[in-house]
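Below, a portion of the complex is reproduced, with chain positions unchanged.
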Amino acid sequence: MTLDNGRSRGGAASMTGAAMLEDVRLVDHHCHSVVRGPLDRAGFELLATEACQAAPPGCTTLDSQLGFAVRRWCAPLLGLAPHAPADDYLAERARLGPAEVNRRLLSAANVATFLVDTGFRAGELLTPAELAAPAGSAAGEVVRLEAVAERVAEGGASAAGFAAAYADALAAATASAHAVKSVLAYRHGLAIAPEPPSAAEVRAAAGRWLRRGPGAALARLDDPVLLRHLLWAGVERGLPVQIHTGFGDSDLDLAGSDPALLTGFLRAVQGRGTPIMLLHCYPYHRQAGYLAQVFPHVYLDVGLAVNHVGARATAVIAESLELAPFHKVLYSSDAFGLPELHVLGAELFRRGLTEVLGGWVAAGSWSAPDAERVAWMIGAGNAERVYGLRG
Amino acid sequence: MTLDNGRSRGGAASMTGAAMLEDVRLVDHHCHSVVRGPLDRAGFELLATEACQAAPPGCTTLDSQLGFAVRRWCAPLLGLAPHAPADDYLAERARLGPAEVNRRLLSAANVATFLVDTGFRAGELLTPAELAAPAGSAAGEVVRLEAVAERVAEGGASAAGFAAAYADALAAATASAHAVKSVLAYRHGLAIAPEPPSAAEVRAAAGRWLRRGPGAALARLDDPVLLRHLLWAGVERGLPVQIHTGFGDSDLDLAGSDPALLTGFLRAVQGRGTPIMLLHCYPYHRQAGYLAQVFPHVYLDVGLAVNHVGARATAVIAESLELAPFHKVLYSSDAFGLPELHVLGAELFRRGLTEVLGGWVAAGSWSAPDAERVAWMIGAGNAERVYGLRG
C-alpha cells in the first residue's frame, strides 16, 4: 500500500510517488518495536526527536522535518487531511487509542519482515510478534551484544569466568536470532584497535567492571576492552553483525561514530565471512559507501536518517548510492516507539528511491529494468540474501 | 526589497525568486561592518576571498561563485546590467564613491537588525550605527571574547589578577551587547577539554602569556587554557555565545573546526541555559544540525558559506535543514568589509530558502503556511526570540 492514489504509472521514466516499490513488501533489517500504551504530547514529542529533553520554551520538537512528515504522511491514515495541525493529530491519535493507531500505521508500512532490536527499553514496547501482527508480517530478532553482557554481569559472573559465560549467554540469546548488534559508538566510539583483546586483557577488564557491583554501575558497559571483545564474539557467532554508526541521541560523540574509523577492524575480520552491517551512517554515508565498495563483507543503510530528514530523504538516499555497489545497500527504518516512524521509514524510502532511480531513468542514464531490479534489491532482496530469509 | 520584479507570486507552491521572504526584514545575527573608504581592485579582490594573498598571475579571485554573484546581484544596484564585467563594475563603483555604494547596497539588503562583531579591524570600518543608517536598521553589538582579553593584557594585568580583571572587562564591554563571540577555532581549534580550567590553571596560563610582554606577542591570544577560560566566562555572562565553526581564512585548520568537536563542551554547559550559536559550520553543517537537534541550547547558521558558494546557496541551505529543528536555524551574512556581502547574504538566503521551501510545498511534502512560518522563523523570528530583540 502507498499513501496517495492519484498518480499514473507509466514506466520507470515517469514514475512518481512510491511507484517503483509499490508492490514490494520491504524487509526492515533494523528497527525497534512501538510503545504499547497511550502517549501524551510530551511523551510523543520526545519519541519524535533524538534529544533527551523538551524543546526550548515556546518551541516544539514537531517543528522539524520529522514532525512535518508525520503530519503529511500519517495524518491521512488517521482520517485527517495532510498537514493537519499537530494538536489535531495528537487529539485524533488519543481518541483512536494506541491499539487502533498501531494497527493502522503498522499495516500501512507494508513490511514483509521486521528484524527487531530487542535490547533497548523492551519492557515498554510491543513484542516483535505483536509488532508484526497487524500486517501479517514476519518478525525476527536482533540481539544487542552489550545487553547480553550486562545480563551476564548482573547474574554474577567472575572475572575469570566472564568470557566463557558471555559466550554461553550469547549462544543462548541468539539461538533463533537473525543478527547481533553493537552500540560501541554510544559506549566508546568507533576508534578501536583492530585486533581482538587477549584472554588476559578480557579477564582484567571484566574484573574492573564487575567490581563496580550490581545496579546502575553494571547497567552500562563502557569498557573499551570488553566492548571490543563483544564485537569479536559477535563476529565469531557468525550472524550478521549490525553496528550503529553516524548520528543518534545526545549520548553519542558524533565525530567518533564515523564508520571510516572501523577500517582496521573491517580489514581484520574480512576473512571470517561474517557480514558487517553499517547502520544509519549519516552524515558519514559516503564514507560508508566507500567501505561497502572495497570490502566484500560490508553493507550499509541510511535508516534513521531517512525518517529524520523528511523532505530531504531523496537527497540522502541519492548520496547513499554513489560508491556502494547495489547489492550492498539495505532498507531499515530504525523506528523506535512511535508506529509513525515505521510509516515514515517505509513511505519516505519508497518515494525517495523511486524519485532517485526514476530520475536516472528519465535522464537516460539507467534503463527502467535495471532501476526496478535495484529497487527490489535494496528494498528486500539484499536483506533476504544476507539474513537467509528465504531459506 | 528584492532584486527582480518580473516574477508572479501565486502562493508558496509556485514561488520563485525571494518571494517567501520578500516582506520579511531579516535579522542578521552575525556580521561585520563595511570599509569606510575607497577600494582599489586589489583591495576589493582581497575582501572577496578568504585567501590572504592575490590569486596566481593571470587569475582573479572574482572568478569564483562569490565574484560571479557580485556581478549578478550587485551590478543592477549600481545601474549596470546583470553579469557586468568586473572591470565595469569596479569602475562604476569607484565613480559612485563609497558613501553612495554603501547606501545603495546596504539598503538593498533589507535587514531589520544587524548584530555586529566589532572585534576585528574595527578601525577601518563604519560604526554599527553608520552601518544601520541607510536602511533605518537597528544595530547591536557582538563582543569578541579574545579581543577583550587582549585589551586586558595590554592594559597591564598580573597573572593573579587576570581572571578578575577579565570578568570586569567583559562585564563592562558587554553592558549593552547582544552576544559574545569566540574565535577558538582560529586560535587553537575546537577540540578542547569540556570542563572549565581551574583558577590555578588560569593563573599559570595567564602568567605565561603576560610574560610575552606588550605588542604583537600579546595581540593574539592562543593559549588553550585561557581560550577555554574565556569561553566559560562567556557562558557565565549569560548572553548567547557565538562560536566560529567551519571554514574561514587560511589561519584556520579546517579539520579542527568541525563543530562536532565541541560535543563535550556542549554537554558540560547544557545546564546553564546559555544559548550556543554555531556560526557558518560549512562543510560541517550537517554535524551542526545534529547538535542543534539533540542539545536544547544549540543553534546554527550557514552564513559566510551562503555568500561564498553563490549559485550553490540553495543546496547548502537545503542541507542545513535536515536534522536541525526549525526553531534552531538562523540567518547571518558574516559579511565583512564589502557592502556587496550584505547584499549577497540577504539575497542568496532569501532566494535559496524560497526555492528550498517552495520546492517542498510544490512536491506536496510541506504545506504553504508551514513554509511561510518557517521562512519567517529562520529569517527573523528565531533571532528575535534568542536575542530578545522584541523586548
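Labels A and B are assigned to the chains in the order they are written; within every chain, residues are numbered from 1.
The working rule: contacts are C-beta pairs under 8 Å (C-beta built on N, C-alpha and C of every residue); 3 or more make two chains touch, one makes a residue touch a chain.
In this text the structure is predicted, and so the values were computed from the model without any measurement.
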Given 2 placed chains, full-complex copy number: 3
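Methods note: only the chains that are shown with their structure count from here on.
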Complex contact set, residues of subunit B against subunit A: 258, 260-261, 263-264, 267, 286-287, 290-291, 293-297, 318-319, 321-327, 360, 363-367, 370, 374, 377, 385
Residue ranges of subunit A in contact with subunit B within the complex: 4, 49-56, 58-61, 63-65, 68-69, 72, 82-83, 247, 249-250, 253-255, 282-283, 308-312, 315-316
